[in-house]
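The complex appears here minus one protein chain, its other protein chains still in place.
After this line comes subunit A, so read on.
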Amino acid sequence: MKVTVVQGGGFGGLVLTTTADTAAMPLDDAIRVREAARGFFDLPAVVGGPGHADQLLTEITVEDDEGKSHTVRFAQDERLGNLAALVRAAGRPGG
């Protein structure tokens, strides 16, 4: 499973991209990524509201072991608990 995280729109105006591949990770990290990605393919393409000034915008793309991929965009928000965990598990470009 591959997870790509793109973040932008923050105070610095930077766009940061991180890609993580569970095949290249220690076993416990790979498990953490898989757990955080549970239910991800059922999410709509955009979740939550537009966010506030300088709040990070995040795009996560998960590609499963069969090559099927799904992309979700969101402004970081308290309602998105495990999406943040997925960002962290993938190596966190912005937070």
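Rule of thumb we're sticking to: a contact is a pair of C-beta atoms (placed from the backbone, for glycine too) under 8 Å apart; a residue touches a chain by one contact, two chains touch by 3 or more; residues count from 1.
Definition applied: contacts and distances are computed from a predicted model.
Among the names given as "NADH-quinone oxidoreductase subunit E", "Neutral metalloproteinase", "ABC-type branched-chain amino acid transport system, ATPase component" or "Spermidine/putrescine import ATP-binding protein PotA", UniProt records the absent chain under the name "Neutral metalloproteinase". Although one chain is hidden here, its contacts on subunit A can still be listed: residues 6-16, 35-36, 38-40, 42-44, 46-50, 52-59, 73-85, 92-95.
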